[in-house]
Every structure is written in structure tokens, then in C-alpha cells.
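As you look at this complex, bear in mind that one protein chain is not there, while each of the others sits in place.
Entry: subunit A
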Amino acid sequence: MKPPAFSYYRPESVAQALHLLSTVEGAKILAGGQSLIPMMNMRLARPDALVDINHLTELTSIQDVGDALEIGALVRHDELLRSPLVRRHAPLVAQAERLIGHPAIRSRGTIGGSLAHADPAAELPVLAVLGDWELIVSSQTQTRTISAGDFFLSYFVTTLAPEEMLLRIRLPKVSTYGHIAEYAIQAGDFALTIAATSVDVGPSGVVRECRIALGGVTDVPWRDKTIERQAIGQVAQDSLWKDISHTVAEAIDPIDDLHATSAYRRQLAEALLREALHRAAQPKPA
């Protein structure tokens, strides 16, 4: 199992990379390669050309830009896991990173690659939709900012055009608590189902904000703001989380594949979501 032949380009700048994407027929971006290379080894992907962006240091920073973190597309999972800025302002990302692959995968795989690859059972796309991340995307002619909720179209399909490249991701800083719960058959595998939550409980014990996103149940990360709003103004207690989780489980139509049936994923989603809501709403030590 070896990759098929391709022509290889190693741009020295983002401008060069964008030029290559718009001029080289069939060019694909190679970032960490932790999804693309296995697909090429198995000949599921046969790109004519690879644009290797691993040397673009412009895309490797994590910056505090006031009300958000701006993270370069080439920042690797391991750096997200260790970054004090991420721990402080996007703690759910740091929590989720422990669930992504293994150390040898996390040292290579990137945030941009994970989002652009758009595996519906991957953690970062789910957190992107949960946290209303903004994706900053450029081509040679224009730059646009896409909300994560509009970015994912279907399994492995996003709104990125062939000549476009994801450059940076803007994560609004969070002051709410969150939790991610998932079930994978083996540690580090893609999860069968992921439930991610963020909950803001006021001093009186009443829910002020509630967000829910699921992964692995449909072709894109799942979120329903109407259901989220039902929690607002209610007392944060387990009976509420039980009801909300049940409502969500009734609302989804999970995928059926060789790893798990639709019915099983529905049960998983309900159980994981209850756990994730309960944990997110727990009072945290100061």
C-alpha cells in the first residue's frame, strides 16, 4: 500500500500556495497528512498534485485577538493540547484533544486539516459548530469568513472551493463551562457518537445559555438551536438534562453503518448528551 504518483509542490508562502491552487490542475493541500496519506496509501484518493504547506510558518501561531483566539490552520493537535491560551479560553478544545487519535497522530495532524477534511465523527468539527467558530478562507482573488455552521455540507464535503485554502480559525473566547463525551470502540479511534455541550448557569441556578452539538450521527455535525432554547430559564438539574437529551434523541435520524446501527447511535447520543450536560452544568471549583 503505497501512494500513487503525484507532482509535488512546496510553497514558501501562503501567496505561493494560493497561486499553485489556482493554477495546478487537480492540486490538493497536504497538511499533517494523517487522513490524506492513509487515503492515498489505500488508493481511495489519487490527487494529481500535492501542495505541501508544512513549511508555511505564517500558519502556525495561536494568537489572542481580544474576544477570540485566532489559530493558524497548520497548528497541530499536540500544540492545541498544550497551549496555555487554548486551555484558558477554549478549554473544551484542550479536553477534546486528548480524545483525538494518539500522540503520534496528534504530533502531525492539524486543526485546519481536521476541519477541511470534515469527517462527521471527528471532534473539532463538532466543537466548531458548537462554539460558532469562524473559518477564514482565501483564494488568490478573495478572502471570506465562513461560520462553522455553514462550512460543513456533507461527509467530507465543505464549502471550500478547489482554489481556496483555510488559513485561520477564529474561536470566540468562552466563559461558560463545557464538556465533551464520546464513545469509541477503542481509545483514539473515531468515535461512534460524540456529544459536546456548553452550559451557562446563573447564580440562581437557572440556565442562561445551553449549546448542544453531536458528531457521528449525521453527515455533518448536528446542532438544533430550537431545542437548546428550551433549556433557557429552567432550573439546571438532572431532570432537565434527561428531558433535553430525550428530545434530542427523538429529533435525530442517526446514520446506520457497519460500526453501529441507527438505533444504537440514538441511544448513545441520548446517554452521552445527558452526561455532557450534567458535567457542563456542575459547579466548578474556583
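Please note the rule applied: a contact is a pair of C-beta atoms (placed from the backbone, for glycine too) under 8 Å apart; a residue touches a chain by one contact, two chains touch by 3 or more; residues count from 1.
Everything below uses one rule, namely that contacts and distances are computed from a predicted model.
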{"item": "Choices \"NAD(P) transhydrogenase subunit beta\", \"Bifunctional protein PyrR\", \"sn-glycerol-3-phosphate transport system permease protein UgpE\" or \"4-hydroxybenzoyl-CoA reductase subunit gamma\" - which one is the UniProt name of the chain not shown", "value": "\"4-hydroxybenzoyl-CoA reductase subunit gamma\""}
{"item": "Contact residue for the chain not shown (choose from A:17, A:30, A:86 or A:194)", "value": "A:30"}
{"item": "Contact with the hidden chain (one of A:105, A:174, A:206 or A:271)", "value": "A:105"}
{"item": "Selected residue (touches chain absent from view) among A:4, A:26, A:205 or A:233", "value": "A:4"}
{"item": "Among A:50, A:90 or A:280, the residue in touch with the chain that has been omitted", "value": "A:50"}
{"item": "Touching residues (missing chain, whole complex) on subunit A", "value": "1-8, 10, 30, 33-34, 37-38, 41-42, 50, 52, 54, 78, 101-105, 107-108, 186-188"}
